[in-house]
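Just one protein chain is left out here, and the rest sit where they should.
Here is chain A:
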Amino acid sequence: MISWKRFLAMLHKEFLQMRRDPGTIALTLAMPLVQLFLFGFAINADPKFLPTSLVSGDHSAYERTLTQALANSTYFRFHGPIGEEDAAKRLARGDAQFTLTVPPDFARQIDRGERPSVLLEADATDPSAIGNALAAITAINPTVLNRDLPDVLRAAPVKPPFDVVVQRKWNPENLTAYNIVPGLIGTILTFSMVVVTALAVTRERERGTMENLLAMPIRPLEVMLGKIVPYIVVGYVQISLILVIAALVFGVPMRGSLLLLLLGLGLFIAANLSVGFAFSTLARNQLQAMQMGVFFILPSILLSGFLFPFRGMPDWAQWIGEMLPLTHALRLVRGILLKGNTLADAAPHLWPLALFVFVVGAIAIRNYRETLD
């Protein structure tokens, strides 16, 4: 028989315990709010105003009207005109999503009815970021240039008087695996490094072995390194596994230097380990450590540009995203793996990681106590 009183006794006890652990309650309430907020406001799978470098051919009225029309579609935001080389660099570094190159004698060819081609190069490493923009440009109104055209050419065209050649750079077949692989490397490393380190140190505290460890002649840095190094090895094994499978099964190219990639990811691993260690100095038990880990990982996945295009997010979300190691790791891996980035191209993604390690690591070490005080 189920006793009503015993049930109530149990219920009462559970509520009491729940009240003693406000962190868990806060988290269970905050989690859906954060998700709702991020999904509702921050995440926009239809990114607009994508930065586009303009490599100008002839500065003609036609060119101005064309870029104006594209800008009006709200998918493109033009930068320039700039030189070809600069534009290539901006695309490689991820500063621009597109490069629009207008040929030098654009106006003359149009006037002669020769249908010149403009070239739109797209950074296709994240296919979902460019899909709608590309649709917008191919659906461009054939009469867009009518106002400027000589009368003879204006008569009800079925096609615009020029061609748009789209070149999906680095991922011509538009494969999502190209985006998933860097994303997976990043998220898996984030998850395992942060949670595992946080738990490894908290476990010592929870089981009481920390007191013993502190009573013995070992320095905090020695404890930290001793705990972390095994997981760095684990991290690199994870990376290797993903890279091998990505190359063999999904045919993801490896265009850049593998060494640079591994070094850059080393920095990323260090960033995550410093977060894990910082959490372990704050968490009182393993459950709290786990909760903090989840709290860090969720925004990382949502705001880094892995699940949803980074440029689709409002400014405030992008600001948060810029502070997360995963954001930079994603750019780093995409850049090196898919675009063949060199050290110079990768530098803008490396220094934020280094800064992160420095700041968070300093906080962790400051919080770590050599005594039980």
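Points to keep in mind about this one:
The working rule: a residue touches a chain if its C-beta (ideal position, glycine included) is under 8 Å from a C-beta of that chain, and two chains touch if they have at least 3 such contacts; residues count from 1.
Just so it is clear, contacts and distances are computed from a predicted model.
Its record in UniProt calls the unshown chain "ABC transporter ATP-binding protein", which is the match among "Dehydrogenase", "2-oxoacid:ferredoxin oxidoreductase subunit beta", "ABC transporter ATP-binding protein" or "Methanogenic corrinoid protein MtbC1".
Residue in contact with the omitted chain (choice from A:I218, A:V237 or A:A354): A:I218. On the side of chain A, touch with the chain left out of the figure occurs at residues 207-212, 214-218, 370-373.
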